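Sharing a structure here in structure tokens format.
Only a single protein chain was left out; the remaining protein chains are all shown in position.
In order of appearance the chains are A, B and C, and numbering begins at 1 in each one.
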Amino acid sequence: MTGNILGEKFLVVSFGESHGKGTGVVIDGCPAGLPIMEEEIQKELDLRRPGTSPITTMRSEADRVDILSGIHEGHTTGAPICMMVYNKDVDSKPYDLIKDTPRPGHADFTAGVKYGGFNDPRGGGRFSARITAGFVMSGAIAKKLLKTCLDVEVLAYTLEIGGLRAEIESYDQVREYRYSNEVRCPVSSVAEEMREKILKVRKEGDSLGGIVEGVALNLPVGIGEPVFGSLDSELSKALFSIPAVKGVEFGSGFGAARKTGSTNNDQFILNGKKIATSTNNSGGILGGLSNGMPLVVRISLKPTSSIAKKQRTINLAEMKETDLIVPGRHDPCVVPRAVPVVENVIAIVLADQCLRFGIIPTVIPRID
Amino acid sequence: MTGNILGEKFLVVSFGESHGKGTGVVIDGCPAGLPIMEEEIQKELDLRRPGTSPITTMRSEADRVDILSGIHEGHTTGAPICMMVYNKDVDSKPYDLIKDTPRPGHADFTAGVKYGGFNDPRGGGRFSARITAGFVMSGAIAKKLLKTCLDVEVLAYTLEIGGLRAEIESYDQVREYRYSNEVRCPVSSVAEEMREKILKVRKEGDSLGGIVEGVALNLPVGIGEPVFGSLDSELSKALFSIPAVKGVEFGSGFGAARKTGSTNNDQFILNGKKIATSTNNSGGILGGLSNGMPLVVRISLKPTSSIAKKQRTINLAEMKETDLIVPGRHDPCVVPRAVPVVENVIAIVLADQCLRFGIIPTVIPRID
Amino acid sequence: MTGNILGEKFLVVSFGESHGKGTGVVIDGCPAGLPIMEEEIQKELDLRRPGTSPITTMRSEADRVDILSGIHEGHTTGAPICMMVYNKDVDSKPYDLIKDTPRPGHADFTAGVKYGGFNDPRGGGRFSARITAGFVMSGAIAKKLLKTCLDVEVLAYTLEIGGLRAEIESYDQVREYRYSNEVRCPVSSVAEEMREKILKVRKEGDSLGGIVEGVALNLPVGIGEPVFGSLDSELSKALFSIPAVKGVEFGSGFGAARKTGSTNNDQFILNGKKIATSTNNSGGILGGLSNGMPLVVRISLKPTSSIAKKQRTINLAEMKETDLIVPGRHDPCVVPRAVPVVENVIAIVLADQCLRFGIIPTVIPRID
Partner (left out) sequence: MTGNILGEKFLVVSFGESHGKGTGVVIDGCPAGLPIMEEEIQKELDLRRPGTSPITTMRSEADRVDILSGIHEGHTTGAPICMMVYNKDVDSKPYDLIKDTPRPGHADFTAGVKYGGFNDPRGGGRFSARITAGFVMSGAIAKKLLKTCLDVEVLAYTLEIGGLRAEIESYDQVREYRYSNEVRCPVSSVAEEMREKILKVRKEGDSLGGIVEGVALNLPVGIGEPVFGSLDSELSKALFSIPAVKGVEFGSGFGAARKTGSTNNDQFILNGKKIATSTNNSGGILGGLSNGMPLVVRISLKPTSSIAKKQRTINLAEMKETDLIVPGRHDPCVVPRAVPVVENVIAIVLADQCLRFGIIPTVIPRID
């Protein structure tokens, strides 16, 4: 298989570049009969859209979805769904300046080698976070599918930025407050501190990283295809495709390494007539299969690589070390805009898994 | 695709159960002409074999590889390679006792639901760490392929057990000392502490987790197929297939979340005529592509779920909560035996990537 | 994998409908650095375009290619290439009339059942021959790739229409004369008879079938991945995706069933220093692998299902048998317009095979 394809039954094909005509996605395998309105897709895109607050990049894009195929009379048809957003606010000049000087922390160098210099360098081309617009458009449909067929809900939110960590109290809190502030953190007081820290670091010409947590509620037991197609395997593969992700952990994650069996094992209990666990160190996954508890995954995002501070790099034309100040418009912290991306990527994987396992049907029954 | 398949060009199919006839693997797509001796595969298997020290399970298996196809006159033929190890020291009685009481932290419950109770429960069946023997057999061939064609070397080792963390000084140290002790840690003094902690916790009927670090040296620049087939995506997918893994991180990993762009970005420098970076926070991956620096990945392993302490679970026949003391023979800490597994799984992914990218040929030239 | 994907390394994703916004294709995996001009793609599209002669449908479409991604400064970039043609001359009214009466020989009935009635029925939706525009756009790039890297040439032509069969003398004749007439047959005298027969049958409200032959010259020896990915397997899979195809045969094909080993075996001979065969009953494939002789494949196309004659069908709303006269604009014989489609589909498969086998590189060296 080629690299721009994710999933097997709810299969997503990514295309487009940062400064080309636009960026898009084809979904193949979406069941027929799912009611879906353009607004439902647009709503997700708007959450990812740049230029909406002082803590994001100043590139201003409307990011209006154009549905090119696969939806007819308000329903999916079972045919491939192609969707695009077009690029409008493109300024490729800065990229001419840095053509020969790969930016530290970026794919400029590696992509140049891999594609023999034929890759589109403008705005990072395929390696721009802009291509995550396609993840969001397809995730919007995946989320609708999960909600409609299984009442599964996916929620992502900012857990940590620049070392400031929020203590989450409940998923109700998450649902209600995560989008009440610019950093997308459910705890308002911490959110305000995060925002200030981002603005301060931006002023210094620097950037911040952080952690996004994603949760899926109401997943049926048994999703995943061990051993190699385990649920954690498939989720991590998709999540590492999001630019800037450097780590993925489930449940107690890296903390599990420092626990003992007796403190890490989740005891089975009865929650009414349902089998549950008293704690959720597993993050909802046992043996690569969902266990009915909330699926909990955390993603570490590195600080934005494009910073205004002077850095060292190589002038490739002369093969000499040189200084570089990265031009262009960039987010001082990718975490807030990564929130809807993470949420939608999780939804894509779960929709795909549920279709593979046959618990989402290939035709959604018509509701009258 | 089904769940027991990993990779696309160096494609591994896993089969077998813990207490059935044995466990095995088919490799499809291995280039023709690779010289390979049974001993080279056996050597890797021996590193994973149980029953060799006081800190592993007491199940005693010879784990002799039986090559069933695909190797002829000391070379791979280009045909599928099927290999098996047979189960000898099987004691399925303990599993009768716990048939109706799923073990906390195990796949007993989730697998039972997924497969409608038809799954082979003896020894955990497909969910036993015993199936990683197949990962090791196929990894042995992958390592030979990487070494022969590209001089790529893969090294894994114990970084942390029970909170005791080793400070690695060099990859030479790793190569020389990691197998000099039972815990497979390159720093002898820490290794001894780890060993004692494992023995102490075992005596308490408990278990420990830890962290394995894996490194790949000499990788060419540009390996990986962004966006969804990025090198980190493919590695994490494979690594989460190893039982007990709860987290995967590359380079600065979760630490990147607390850094700034100026401290996390690796500056490009010239190392002779080769482009390198002054630090390796990227872990050798930029934009999902290898950048020529050592690939560095860390895996968090949870403490063994099967412990001798009393735990709470559900009696499924009566749907009532009950106590459980898990019977059977188990490792008090999976980290040491996970080391060769992690190393071989990394090798499988890298061999597959290099074949996909065309830098390993489909026929290995004959050396006379 | 889902149904709208063909190939693995030169991977084609089809999308679009007959009466929607348009029909398109994404190619993922095309090597970087291939020089390609819009005109080269347009030229192939023009050969498939409807409304150009009295023996084709009267639907008139410009079918101008719009390249949405993946090509930059006249070269492929290694990124996914998305291309579309838009629908302009759409008349969906006839499809309202036949909504409840599936057309004999068409997918109306089977698609309606499969997609629960949610499929787009206008113009046959996804089951229209119009979607082959995407096959042609991607095939144009595949042909350029094969020509540039391997000097492989693919030629298709009309061999038989309505029982009238041409005797091909040489591939030079094919190359020179196949597009010299409306039926795309290299033998002018037979072409004229075919044309007259089509016009006569059209007047009767009926339609004709025929046979297209495809040839690939200069293929290297050893293309194909037995057993299940044999070259004939992969070609036939792709060719049966073309609407109206009912049979595929290679070399002596169905004739081989009536021969003996001594008359069907091709004797090996030396052609200069090259190993060749004295005859080509194998059609260039031995054991699922190309053998260096011309690859020869024939495709049987059924007569167009949409005819003006009265036919019997079911009124699905009333579940009663009824008469039907199919409205709309249709080709009286699909063979001539199938010629470029067959040629391009063969090219797609061969490009994919050569990429998988590593004989086309992932970056095309820049020619200065």
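The rule is short, and it goes like this: a residue touches a chain if its C-beta (ideal position, glycine included) is under 8 Å from a C-beta of that chain, and two chains touch if they have at least 3 such contacts.
These numbers were taken from a predicted model, which means no experiment stands behind them.
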Handout entry: Displayed chains contacted by the hidden chain, counting the whole assembly
Key = A, B, C
Fill in the blank from the handout: The one residue from B:32, B:168, B:217 or B:276 touching the chain left out of view is B:32
Fill in the blank from the handout: Contact with the hidden chain, among C:236, C:344 or C:362, goes to C:236
Completion exercise
chain B positions in touch with the non-displayed chain are 1-5, 8-9, 11, 13-17, 20-24, 26, 28-29, 32-33, 68-70, 72, 75-82, 84, 114-120, 125-126, 363-366
Problem - Positions on chain C contacted by the hidden chain, ascending - result: 1-6, 8, 12, 14, 102, 104-107, 109-111, 113-114, 126-127, 131, 160, 162-163, 201, 206-211, 221-222, 224-230, 232-234, 236-238, 240-241, 243, 245-262, 264-270, 273, 275, 277-278, 281-283, 286-291, 300-307, 309, 311-314, 319-321
Fill in the blank from the handout: Note that chain A touches the absent chain at residues 1, 8, 357-358, 361-362
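Please note the rule applied: only the chains that are shown with their structure count from here on.
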Exercise for the section: Could you find the chain whose CA centre sits the greatest distance from that of chain C? Expected result: B
Exercise for the section: Would you mind pulling out the distance in Å between where the CA atoms of chain A average out and where those of chain C do? Expected result: 38
Problem - Distance from chain C to chain B - Cα centre to Cα centre, in angstrom - result: 46
Exercise for the section: Would you give the residues of chain A that are in contact with at least 2 other chains, written as numbers and ranges? Expected result: 1-5, 8, 14, 114, 126
